[in-house]
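A protein chain is absent from this complex, but the other protein chains hold their places.
Labels run A and B following the written order; every chain starts at residue 1.
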Amino acid sequence: MDINFEQNLINLRSQAPLVQNITNFVVMNFTANALLAAGASPVMAHAAEEVEDMVAIAGALVVNIGTLSPPWVAGMKLAMKRAAELNKPIVLDPVGAGATPYRNAVLNELLTIASPTIIRGNASEIMALAGTNIRTKGVDSTAVSLDSLEAATALSLKYGSVVSVSGATDLIVSGQKIAYVENGVPLMTRITGMGCSASAIAGAFVAIQSNPFEAAIFAAVMMGVCGEMAFQKTQLPGSFQIAFLDALAEITPQNLQVSSRVK
Amino acid sequence: MDINFEQNLINLRSQAPLVQNITNFVVMNFTANALLAAGASPVMAHAAEEVEDMVAIAGALVVNIGTLSPPWVAGMKLAMKRAAELNKPIVLDPVGAGATPYRNAVLNELLTIASPTIIRGNASEIMALAGTNIRTKGVDSTAVSLDSLEAATALSLKYGSVVSVSGATDLIVSGQKIAYVENGVPLMTRITGMGCSASAIAGAFVAIQSNPFEAAIFAAVMMGVCGEMAFQKTQLPGSFQIAFLDALAEITPQNLQVSSRVK
Partner (left out) sequence: MDINFEQNLINLRSQAPLVQNITNFVVMNFTANALLAAGASPVMAHAAEEVEDMVAIAGALVVNIGTLSPPWVAGMKLAMKRAAELNKPIVLDPVGAGATPYRNAVLNELLTIASPTIIRGNASEIMALAGTNIRTKGVDSTAVSLDSLEAATALSLKYGSVVSVSGATDLIVSGQKIAYVENGVPLMTRITGMGCSASAIAGAFVAIQSNPFEAAIFAAVMMGVCGEMAFQKTQLPGSFQIAFLDALAEITPQNLQVSSRVK
(Lines give C-alpha, C1' and ligand atoms only; values in the text may rest on other atoms or scores of the structure.)
Protein backbone atom coordinates (compact mmCIF):
# COMPACT_ATOMS: atom_id res chain seq x y z
CA MET A 1 0.00 0.00 0.00
CA ASP A 2 1.37 3.37 -0.96
CA ILE A 3 0.91 5.75 1.94
CA ASN A 4 3.20 8.61 2.74
CA PHE A 5 3.73 8.02 6.42
CA GLU A 6 6.57 10.49 6.61
CA GLN A 7 4.57 13.46 5.43
CA ASN A 8 1.60 12.62 7.64
CA LEU A 9 3.71 12.59 10.77
CA ILE A 10 5.48 15.80 9.79
CA ASN A 11 2.08 17.42 9.27
CA LEU A 12 0.73 16.15 12.57
CA ARG A 13 3.62 17.64 14.46
CA SER A 14 3.60 20.95 12.65
CA GLN A 15 -0.18 21.40 12.82
CA ALA A 16 -0.69 19.99 16.34
CA PRO A 17 -4.45 19.55 15.84
CA LEU A 18 -6.79 20.06 18.76
CA VAL A 19 -8.54 16.73 19.43
CA GLN A 20 -11.68 16.89 21.55
CA ASN A 21 -12.14 13.69 23.57
CA ILE A 22 -15.19 12.42 25.39
CA THR A 23 -13.59 9.33 26.78
CA ASN A 24 -13.51 7.07 29.80
CA PHE A 25 -12.11 7.71 33.25
CA VAL A 26 -9.63 4.84 33.12
CA VAL A 27 -7.62 6.06 30.16
CA MET A 28 -7.90 9.84 30.20
CA ASN A 29 -4.42 10.53 31.47
CA PHE A 30 -2.75 8.00 29.20
CA THR A 31 -4.73 9.16 26.18
CA ALA A 32 -3.95 12.81 26.77
CA ASN A 33 -0.27 12.00 27.19
CA ALA A 34 -0.30 9.84 24.06
CA LEU A 35 -1.79 12.67 22.01
CA LEU A 36 0.71 15.16 23.43
CA ALA A 37 3.62 12.80 22.82
CA ALA A 38 2.54 12.22 19.23
CA GLY A 39 2.34 15.95 18.62
CA ALA A 40 -1.38 16.70 18.92
CA SER A 41 -3.15 18.91 21.45
CA PRO A 42 -5.78 17.07 23.53
CA VAL A 43 -8.78 18.53 25.23
CA MET A 44 -11.18 16.52 27.39
CA ALA A 45 -14.62 18.00 27.99
CA HIS A 46 -17.86 16.12 28.39
CA ALA A 47 -20.54 18.41 29.85
CA ALA A 48 -23.61 19.01 27.70
CA GLU A 49 -23.12 22.67 28.64
CA GLU A 50 -19.93 23.01 26.63
CA VAL A 51 -19.22 20.09 24.30
CA GLU A 52 -20.67 21.82 21.26
CA ASP A 53 -18.44 24.84 21.79
CA MET A 54 -15.40 22.62 22.27
CA VAL A 55 -16.17 20.65 19.12
CA ALA A 56 -16.39 23.91 17.21
CA ILE A 57 -12.76 24.78 17.95
CA ALA A 58 -11.43 21.21 17.59
CA GLY A 59 -10.06 19.44 14.53
CA ALA A 60 -11.71 16.14 15.40
CA LEU A 61 -14.01 14.54 17.96
CA VAL A 62 -13.24 11.21 19.65
CA VAL A 63 -16.09 9.49 21.49
CA ASN A 64 -15.28 6.51 23.72
CA ILE A 65 -17.99 4.83 25.80
CA GLY A 66 -15.72 2.98 28.23
CA THR A 67 -17.28 4.29 31.45
CA LEU A 68 -20.55 5.67 30.17
CA SER A 69 -23.48 7.08 32.14
CA PRO A 70 -26.50 9.16 31.12
CA PRO A 71 -24.95 12.63 31.58
CA TRP A 72 -21.96 11.60 29.51
CA VAL A 73 -24.16 10.07 26.83
CA ALA A 74 -26.02 13.39 26.62
CA GLY A 75 -22.68 15.12 26.03
CA MET A 76 -21.66 12.54 23.42
CA LYS A 77 -24.89 13.04 21.49
CA LEU A 78 -24.63 16.82 21.41
CA ALA A 79 -20.98 16.64 20.46
CA MET A 80 -21.57 14.17 17.62
CA LYS A 81 -24.48 16.17 16.29
CA ARG A 82 -22.46 19.35 16.29
CA ALA A 83 -19.43 17.67 14.73
CA ALA A 84 -21.62 16.33 11.92
CA GLU A 85 -23.11 19.78 11.32
CA LEU A 86 -19.64 21.29 11.12
CA ASN A 87 -18.23 18.43 9.01
CA LYS A 88 -15.66 17.66 11.67
CA PRO A 89 -14.42 14.07 11.65
CA ILE A 90 -15.71 11.76 14.38
CA VAL A 91 -13.96 8.68 15.76
CA LEU A 92 -16.16 6.28 17.74
CA ASP A 93 -14.64 3.71 20.10
CA PRO A 94 -17.38 1.25 21.13
CA VAL A 95 -15.60 0.01 24.28
CA GLY A 96 -17.30 -3.06 25.72
CA ALA A 97 -19.92 -3.25 22.96
CA GLY A 98 -21.92 -6.39 23.60
CA ALA A 99 -21.04 -6.55 27.29
CA THR A 100 -24.30 -5.01 28.52
CA PRO A 101 -27.64 -4.08 26.92
CA TYR A 102 -27.07 -0.47 28.02
CA ARG A 103 -23.88 -0.19 26.00
CA ASN A 104 -25.62 -1.63 22.97
CA ALA A 105 -28.56 0.74 23.32
CA VAL A 106 -26.31 3.77 23.70
CA LEU A 107 -24.26 2.78 20.67
CA ASN A 108 -27.42 2.45 18.61
CA GLU A 109 -28.52 5.89 19.72
CA LEU A 110 -25.15 7.46 18.93
CA LEU A 111 -25.11 5.88 15.49
CA THR A 112 -28.48 7.38 14.61
CA ILE A 113 -27.15 10.84 15.40
CA ALA A 114 -24.09 10.82 13.19
CA SER A 115 -22.10 8.36 11.13
CA PRO A 116 -18.61 8.15 12.54
CA THR A 117 -15.78 8.87 10.17
CA ILE A 118 -13.87 6.02 11.82
CA ILE A 119 -15.10 3.26 14.12
CA ARG A 120 -12.21 1.62 15.99
CA GLY A 121 -12.55 -1.34 18.33
CA ASN A 122 -11.40 -4.87 19.00
CA ALA A 123 -12.93 -7.81 17.16
CA SER A 124 -15.52 -8.60 19.85
CA GLU A 125 -16.71 -5.02 19.89
CA ILE A 126 -16.93 -4.69 16.13
CA MET A 127 -18.80 -7.99 15.84
CA ALA A 128 -21.19 -7.02 18.64
CA LEU A 129 -21.79 -3.65 16.99
CA ALA A 130 -22.57 -5.34 13.70
CA GLY A 131 -25.06 -7.64 15.40
CA THR A 132 -22.93 -10.78 15.15
CA ASN A 133 -23.70 -13.27 17.88
CA ILE A 134 -20.59 -13.05 20.05
CA ARG A 135 -19.93 -13.60 23.72
CA THR A 136 -17.88 -10.73 25.06
CA LYS A 137 -15.81 -10.71 28.21
CA GLY A 138 -16.01 -7.20 29.59
CA VAL A 139 -13.77 -4.96 27.53
CA ASP A 140 -11.26 -7.54 26.28
CA SER A 141 -11.74 -9.24 22.95
CA THR A 142 -12.70 -12.90 22.73
CA ALA A 143 -12.17 -13.05 18.98
CA VAL A 144 -9.27 -12.36 16.65
CA SER A 145 -9.42 -9.42 14.31
CA LEU A 146 -9.59 -11.39 11.08
CA ASP A 147 -12.78 -13.11 12.28
CA SER A 148 -14.46 -9.74 12.18
CA LEU A 149 -13.95 -9.00 8.48
CA GLU A 150 -17.57 -9.63 7.59
CA ALA A 151 -18.83 -7.58 10.51
CA ALA A 152 -16.40 -4.75 9.79
CA THR A 153 -17.43 -4.65 6.14
CA ALA A 154 -21.12 -4.63 7.03
CA LEU A 155 -20.59 -1.77 9.49
CA SER A 156 -18.51 0.17 7.01
CA LEU A 157 -21.16 -0.13 4.32
CA LYS A 158 -24.03 0.64 6.69
CA TYR A 159 -22.56 3.83 8.15
CA GLY A 160 -20.12 4.88 5.46
CA SER A 161 -17.42 4.66 8.14
CA VAL A 162 -13.90 3.38 8.00
CA VAL A 163 -13.81 0.45 10.45
CA SER A 164 -10.53 -0.27 12.18
CA VAL A 165 -10.21 -3.53 14.11
CA SER A 166 -7.24 -3.87 16.45
CA GLY A 167 -5.61 -7.23 16.97
CA ALA A 168 -2.50 -9.26 16.20
CA THR A 169 -3.15 -8.07 12.67
CA ASP A 170 -5.11 -4.84 12.51
CA LEU A 171 -7.84 -4.84 9.92
CA ILE A 172 -8.91 -1.56 8.35
CA VAL A 173 -11.99 -1.66 6.15
CA SER A 174 -13.55 1.04 4.02
CA GLY A 175 -16.39 -0.44 1.99
CA GLN A 176 -14.70 -3.03 -0.20
CA LYS A 177 -11.19 -1.75 0.48
CA ILE A 178 -9.22 -3.67 3.09
CA ALA A 179 -5.82 -3.03 4.62
CA TYR A 180 -3.93 -5.26 7.01
CA VAL A 181 -1.45 -3.72 9.45
CA GLU A 182 0.99 -6.17 10.95
CA ASN A 183 2.80 -3.87 13.34
CA GLY A 184 2.54 -4.18 17.09
CA VAL A 185 3.33 -6.62 19.90
CA PRO A 186 1.06 -8.80 22.09
CA LEU A 187 2.13 -6.96 25.26
CA MET A 188 -0.01 -4.02 24.09
CA THR A 189 -3.10 -5.95 25.20
CA ARG A 190 -1.79 -5.98 28.77
CA ILE A 191 -1.80 -2.19 29.18
CA THR A 192 -5.10 -0.47 29.73
CA GLY A 193 -5.96 2.25 27.27
CA MET A 194 -3.91 1.07 24.30
CA GLY A 195 -7.04 0.65 22.17
CA CYS A 196 -8.47 3.92 23.43
CA SER A 197 -5.25 5.67 22.52
CA ALA A 198 -5.35 4.11 19.08
CA SER A 199 -8.73 5.76 18.63
CA ALA A 200 -7.41 9.09 19.86
CA ILE A 201 -4.40 8.91 17.54
CA ALA A 202 -6.77 8.13 14.69
CA GLY A 203 -8.60 11.31 15.69
CA ALA A 204 -5.36 13.26 15.47
CA PHE A 205 -4.60 12.01 11.97
CA VAL A 206 -8.09 12.38 10.62
CA ALA A 207 -8.01 15.97 11.86
CA ILE A 208 -5.15 16.82 9.52
CA GLN A 209 -6.00 14.92 6.37
CA SER A 210 -9.11 14.28 4.36
CA ASN A 211 -8.72 10.56 3.67
CA PRO A 212 -10.04 8.65 6.68
CA PHE A 213 -8.98 5.26 5.33
CA GLU A 214 -5.39 6.46 5.24
CA ALA A 215 -5.77 8.16 8.62
CA ALA A 216 -6.95 4.92 10.20
CA ILE A 217 -4.12 2.95 8.63
CA PHE A 218 -1.69 5.58 9.70
CA ALA A 219 -2.87 5.48 13.30
CA ALA A 220 -2.66 1.68 13.39
CA VAL A 221 0.87 1.75 12.02
CA MET A 222 1.96 4.52 14.39
CA MET A 223 0.60 2.60 17.40
CA GLY A 224 2.12 -0.68 16.24
CA VAL A 225 5.57 0.64 15.40
CA CYS A 226 5.74 2.55 18.68
CA GLY A 227 4.73 -0.66 20.46
CA GLU A 228 7.61 -2.44 18.75
CA MET A 229 10.03 0.32 19.71
CA ALA A 230 8.87 0.15 23.33
CA PHE A 231 9.16 -3.62 23.37
CA GLN A 232 12.82 -3.36 22.41
CA LYS A 233 13.34 -1.42 25.64
CA THR A 234 11.23 -3.51 28.02
CA GLN A 235 9.03 -6.58 28.10
CA LEU A 236 7.17 -5.66 31.29
CA PRO A 237 3.86 -3.78 31.26
CA GLY A 238 4.53 -0.87 33.65
CA SER A 239 7.71 0.27 31.97
CA PHE A 240 6.25 -0.62 28.56
CA GLN A 241 3.48 1.92 29.06
CA ILE A 242 6.11 4.59 29.66
CA ALA A 243 8.39 3.44 26.85
CA PHE A 244 5.41 3.54 24.52
CA LEU A 245 4.75 7.21 25.32
CA ASP A 246 8.44 7.87 24.78
CA ALA A 247 8.28 6.14 21.41
CA LEU A 248 5.36 8.29 20.26
CA ALA A 249 7.56 11.32 20.78
CA GLU A 250 10.83 9.77 19.65
CA ILE A 251 9.71 8.15 16.42
CA THR A 252 10.91 9.89 13.29
CA PRO A 253 9.00 10.06 10.02
CA GLN A 254 11.71 7.88 8.52
CA ASN A 255 11.36 5.23 11.28
CA LEU A 256 7.69 5.07 10.65
CA GLN A 257 7.99 4.72 6.89
CA VAL A 258 10.64 2.02 7.13
CA SER A 259 8.96 -0.01 9.89
CA SER A 260 5.40 0.06 8.55
CA ARG A 261 4.03 -3.34 7.54
CA VAL A 262 0.82 -2.75 5.62
CA LYS A 263 -0.77 -5.01 3.05
CA MET B 1 0.55 -20.69 57.59
CA ASP B 2 0.21 -23.29 54.89
CA ILE B 3 -1.05 -21.61 51.75
CA ASN B 4 -0.23 -22.71 48.26
CA PHE B 5 0.79 -19.41 46.77
CA GLU B 6 2.23 -21.03 43.69
CA GLN B 7 -0.96 -22.73 42.60
CA ASN B 8 -3.07 -19.66 43.27
CA LEU B 9 -0.95 -17.49 41.00
CA ILE B 10 -0.87 -20.14 38.29
CA ASN B 11 -4.65 -20.33 38.48
CA LEU B 12 -5.05 -16.56 38.37
CA ARG B 13 -2.99 -16.31 35.22
CA SER B 14 -4.63 -19.24 33.48
CA GLN B 15 -8.19 -18.25 34.39
CA ALA B 16 -7.77 -14.45 33.99
CA PRO B 17 -10.95 -13.69 35.92
CA LEU B 18 -13.06 -10.71 34.95
CA VAL B 19 -13.10 -8.29 37.90
CA GLN B 20 -15.82 -5.64 37.86
CA ASN B 21 -14.66 -2.46 39.61
CA ILE B 22 -16.68 0.49 40.83
CA THR B 23 -13.79 2.52 42.05
CA ASN B 24 -12.49 6.04 42.36
CA PHE B 25 -11.27 8.41 39.66
CA VAL B 26 -7.79 8.78 41.13
CA VAL B 27 -6.75 5.16 40.88
CA MET B 28 -8.69 3.74 37.94
CA ASN B 29 -5.79 3.62 35.52
CA PHE B 30 -3.34 2.21 38.04
CA THR B 31 -5.83 -0.36 39.30
CA ALA B 32 -6.73 -1.54 35.80
CA ASN B 33 -3.05 -1.86 34.94
CA ALA B 34 -2.34 -3.69 38.20
CA LEU B 35 -5.08 -6.22 37.46
CA LEU B 36 -3.85 -6.70 33.89
CA ALA B 37 -0.25 -7.06 35.02
CA ALA B 38 -1.20 -9.64 37.62
CA GLY B 39 -3.09 -11.65 35.03
CA ALA B 40 -6.73 -10.66 35.61
CA SER B 41 -9.10 -8.89 33.26
CA PRO B 42 -10.48 -5.62 34.65
CA VAL B 43 -13.69 -3.90 33.73
CA MET B 44 -14.78 -0.55 35.15
CA ALA B 45 -18.46 0.31 34.91
CA HIS B 46 -20.51 2.30 37.37
CA ALA B 47 -23.79 3.38 35.80
CA ALA B 48 -26.95 2.11 37.46
CA GLU B 49 -28.08 1.30 33.91
CA GLU B 50 -25.53 -1.48 33.47
CA VAL B 51 -23.77 -2.50 36.66
CA GLU B 52 -26.06 -5.46 37.29
CA ASP B 53 -25.36 -6.82 33.83
CA MET B 54 -21.65 -6.35 34.28
CA VAL B 55 -21.67 -8.08 37.66
CA ALA B 56 -23.46 -11.01 36.05
CA ILE B 57 -20.54 -11.71 33.70
CA ALA B 58 -17.80 -10.93 36.26
CA GLY B 59 -16.02 -13.24 38.67
CA ALA B 60 -15.97 -10.69 41.47
CA LEU B 61 -17.11 -7.18 42.32
CA VAL B 62 -14.82 -4.56 43.88
CA VAL B 63 -16.47 -1.47 45.38
CA ASN B 64 -14.26 1.46 46.39
CA ILE B 65 -15.76 4.70 47.69
CA GLY B 66 -12.75 6.96 47.18
CA THR B 67 -14.50 9.65 45.13
CA LEU B 68 -18.12 8.86 45.82
CA SER B 69 -21.22 10.79 44.79
CA PRO B 70 -24.92 9.90 44.71
CA PRO B 71 -25.06 8.46 41.15
CA TRP B 72 -22.08 6.26 41.91
CA VAL B 73 -23.54 5.14 45.21
CA ALA B 74 -26.69 4.12 43.33
CA GLY B 75 -24.53 1.99 41.04
CA MET B 76 -22.67 0.48 44.00
CA LYS B 77 -25.91 -0.53 45.68
CA LEU B 78 -27.37 -2.20 42.62
CA ALA B 79 -24.11 -3.97 41.92
CA MET B 80 -23.72 -5.26 45.48
CA LYS B 81 -27.33 -6.43 45.58
CA ARG B 82 -26.93 -8.29 42.30
CA ALA B 83 -23.59 -9.79 43.33
CA ALA B 84 -25.14 -11.10 46.54
CA GLU B 85 -28.05 -12.62 44.62
CA LEU B 86 -25.65 -14.36 42.27
CA ASN B 87 -23.27 -15.41 45.06
CA LYS B 88 -20.43 -13.48 43.48
CA PRO B 89 -17.72 -12.37 45.90
CA ILE B 90 -17.65 -8.70 46.88
CA VAL B 91 -14.62 -6.70 48.05
CA LEU B 92 -15.38 -3.40 49.79
CA ASP B 93 -12.70 -0.72 50.15
CA PRO B 94 -13.98 1.93 52.60
CA VAL B 95 -11.62 4.70 51.42
CA GLY B 96 -11.66 7.65 53.78
CA ALA B 97 -14.11 6.05 56.22
CA GLY B 98 -14.45 8.43 59.11
CA ALA B 99 -13.33 11.48 57.15
CA THR B 100 -16.85 12.81 56.49
CA PRO B 101 -20.35 11.96 57.72
CA TYR B 102 -21.38 11.29 54.10
CA ARG B 103 -18.80 8.53 53.72
CA ASN B 104 -19.93 6.95 56.96
CA ALA B 105 -23.58 7.11 55.94
CA VAL B 106 -22.88 5.58 52.53
CA LEU B 107 -20.84 2.78 54.06
CA ASN B 108 -23.66 1.99 56.45
CA GLU B 109 -26.10 1.85 53.55
CA LEU B 110 -23.86 -0.40 51.50
CA LEU B 111 -23.36 -2.77 54.41
CA THR B 112 -27.10 -3.22 54.83
CA ILE B 113 -27.40 -4.32 51.21
CA ALA B 114 -24.80 -7.07 51.21
CA SER B 115 -22.10 -8.41 53.46
CA PRO B 116 -18.77 -8.04 51.68
CA THR B 117 -16.72 -11.16 51.26
CA ILE B 118 -13.64 -9.09 52.05
CA ILE B 119 -13.35 -5.63 53.58
CA ARG B 120 -9.90 -4.11 52.94
CA GLY B 121 -8.73 -0.78 54.30
CA ASN B 122 -6.08 0.93 56.37
CA ALA B 123 -6.27 0.95 60.15
CA SER B 124 -8.04 4.32 60.40
CA GLU B 125 -10.70 3.22 57.95
CA ILE B 126 -11.30 -0.13 59.60
CA MET B 127 -11.52 1.48 63.02
CA ALA B 128 -13.89 4.16 61.76
CA LEU B 129 -16.04 1.53 60.09
CA ALA B 130 -16.22 -0.44 63.33
CA GLY B 131 -17.28 2.67 65.23
CA THR B 132 -14.02 3.13 67.08
CA ASN B 133 -13.40 6.74 68.00
CA ILE B 134 -10.59 7.67 65.65
CA ARG B 135 -9.50 10.93 64.06
CA THR B 136 -8.83 10.37 60.40
CA LYS B 137 -6.75 12.54 58.11
CA GLY B 138 -8.38 12.38 54.73
CA VAL B 139 -7.54 9.05 53.13
CA ASP B 140 -4.26 8.32 54.90
CA SER B 141 -4.16 6.25 58.06
CA THR B 142 -3.43 7.82 61.41
CA ALA B 143 -3.15 4.47 63.17
CA VAL B 144 -1.03 1.37 62.71
CA SER B 145 -2.63 -1.84 61.55
CA LEU B 146 -2.14 -3.80 64.76
CA ASP B 147 -4.13 -1.21 66.70
CA SER B 148 -7.14 -2.20 64.65
CA LEU B 149 -7.28 -5.87 65.67
CA GLU B 150 -10.28 -5.40 67.92
CA ALA B 151 -12.12 -3.33 65.30
CA ALA B 152 -11.26 -5.79 62.54
CA THR B 153 -12.48 -8.72 64.59
CA ALA B 154 -15.70 -6.95 65.47
CA LEU B 155 -16.34 -6.12 61.81
CA SER B 156 -15.52 -9.64 60.72
CA LEU B 157 -17.95 -11.13 63.22
CA LYS B 158 -20.68 -8.61 62.47
CA TYR B 159 -20.68 -9.03 58.69
CA GLY B 160 -19.17 -12.46 58.29
CA SER B 161 -16.46 -10.81 56.20
CA VAL B 162 -12.77 -11.33 56.03
CA VAL B 163 -11.22 -8.04 57.13
CA SER B 164 -7.84 -7.12 55.69
CA VAL B 165 -5.96 -4.20 57.23
CA SER B 166 -3.00 -2.83 55.31
CA GLY B 167 -0.01 -1.45 57.16
CA ALA B 168 3.62 -2.14 58.02
CA THR B 169 2.25 -5.53 59.03
CA ASP B 170 -0.93 -6.45 57.23
CA LEU B 171 -3.55 -7.95 59.45
CA ILE B 172 -6.10 -10.37 57.98
CA VAL B 173 -8.95 -11.41 60.24
CA SER B 174 -11.70 -13.95 59.69
CA GLY B 175 -13.73 -14.33 62.86
CA GLN B 176 -11.23 -15.66 65.39
CA LYS B 177 -8.61 -16.54 62.77
CA ILE B 178 -5.80 -14.02 62.34
CA ALA B 179 -2.95 -13.88 59.86
CA TYR B 180 -0.09 -11.40 59.81
CA VAL B 181 1.60 -10.56 56.51
CA GLU B 182 4.98 -8.92 56.86
CA ASN B 183 5.75 -8.29 53.23
CA GLY B 184 5.93 -4.82 51.73
CA VAL B 185 7.93 -1.59 52.03
CA PRO B 186 7.04 1.81 53.53
CA LEU B 187 7.39 3.54 50.15
CA MET B 188 4.10 1.90 49.13
CA THR B 189 2.28 4.50 51.24
CA ARG B 190 3.72 7.27 49.05
CA ILE B 191 2.05 6.07 45.83
CA THR B 192 -1.64 6.76 45.38
CA GLY B 193 -3.79 3.75 44.71
CA MET B 194 -1.66 1.08 46.38
CA GLY B 195 -4.41 0.26 48.85
CA CYS B 196 -7.05 0.42 46.15
CA SER B 197 -5.01 -1.98 44.05
CA ALA B 198 -4.65 -4.32 47.00
CA SER B 199 -8.45 -4.46 47.11
CA ALA B 200 -8.66 -5.10 43.38
CA ILE B 201 -6.06 -7.87 43.56
CA ALA B 202 -8.03 -9.40 46.42
CA GLY B 203 -11.01 -9.31 44.06
CA ALA B 204 -9.01 -11.19 41.45
CA PHE B 205 -8.03 -13.92 43.88
CA VAL B 206 -11.40 -14.31 45.49
CA ALA B 207 -12.84 -14.72 41.99
CA ILE B 208 -10.83 -17.88 41.43
CA GLN B 209 -10.96 -19.62 44.78
CA SER B 210 -13.60 -20.27 47.38
CA ASN B 211 -11.65 -19.46 50.55
CA PRO B 212 -11.77 -15.68 51.08
CA PHE B 213 -9.40 -15.77 54.06
CA GLU B 214 -6.74 -17.31 51.85
CA ALA B 215 -7.60 -14.98 48.99
CA ALA B 216 -7.09 -11.94 51.24
CA ILE B 217 -3.79 -13.28 52.55
CA PHE B 218 -2.72 -14.08 49.05
CA ALA B 219 -3.48 -10.57 47.82
CA ALA B 220 -1.59 -9.00 50.73
CA VAL B 221 1.43 -11.20 50.07
CA MET B 222 1.34 -10.56 46.32
CA MET B 223 1.21 -6.79 46.88
CA GLY B 224 3.93 -6.89 49.50
CA VAL B 225 6.35 -9.10 47.63
CA CYS B 226 5.90 -7.05 44.45
CA GLY B 227 6.55 -3.93 46.51
CA GLU B 228 9.79 -5.49 47.73
CA MET B 229 10.79 -6.42 44.19
CA ALA B 230 10.10 -2.89 42.99
CA PHE B 231 12.04 -1.40 45.88
CA GLN B 232 15.11 -3.35 44.81
CA LYS B 233 14.94 -1.48 41.51
CA THR B 234 14.17 2.02 42.78
CA GLN B 235 13.58 3.96 45.98
CA LEU B 236 11.75 6.87 44.36
CA PRO B 237 7.96 6.99 44.06
CA GLY B 238 7.43 7.69 40.35
CA SER B 239 9.64 4.90 39.12
CA PHE B 240 8.50 2.70 42.00
CA GLN B 241 4.92 2.85 40.73
CA ILE B 242 6.12 1.57 37.36
CA ALA B 243 8.46 -1.04 38.82
CA PHE B 244 5.59 -2.29 40.94
CA LEU B 245 3.43 -2.91 37.87
CA ASP B 246 6.37 -4.66 36.27
CA ALA B 247 6.77 -6.85 39.35
CA LEU B 248 3.13 -7.92 39.24
CA ALA B 249 3.78 -9.32 35.77
CA GLU B 250 7.30 -10.56 36.40
CA ILE B 251 6.78 -12.40 39.66
CA THR B 252 6.86 -16.18 39.35
CA PRO B 253 4.82 -18.55 41.49
CA GLN B 254 8.11 -19.73 43.01
CA ASN B 255 9.19 -16.15 43.90
CA LEU B 256 5.93 -15.62 45.63
CA GLN B 257 6.09 -18.83 47.63
CA VAL B 258 9.66 -18.25 48.73
CA SER B 259 9.28 -14.57 49.62
CA SER B 260 5.98 -14.78 51.49
CA ARG B 261 6.19 -13.87 55.17
CA VAL B 262 2.93 -14.93 56.78
CA LYS B 263 2.32 -15.80 60.41
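Simple rule for what comes next: contacts are C-beta pairs under 8 Å (C-beta built on N, C-alpha and C of every residue); 3 or more make two chains touch, one makes a residue touch a chain.
Please read these numbers as outputs of a predicted model, since none were measured by experiment.
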Touching the absent chain when the full complex is considered, from A:A32, A:I119, A:A143 or A:L236: A:A32
Residues in chain A touching the chain absent from view: 18, 20, 25, 28-29, 32-33, 36-37, 41-47, 49-50, 53-54, 57-58, 71, 241-246, 248-250
Missing-chain contacts mapped onto chain B: 24-30, 66-70, 96, 99-103, 136-140, 190-193, 234, 236-239, 241-242
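To be clear about the criterion, only the chains that are shown with their structure count from here on.
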Separation of chain A from chain B, taking each centre as the mean of its C-alpha atoms, in whole Å: 32
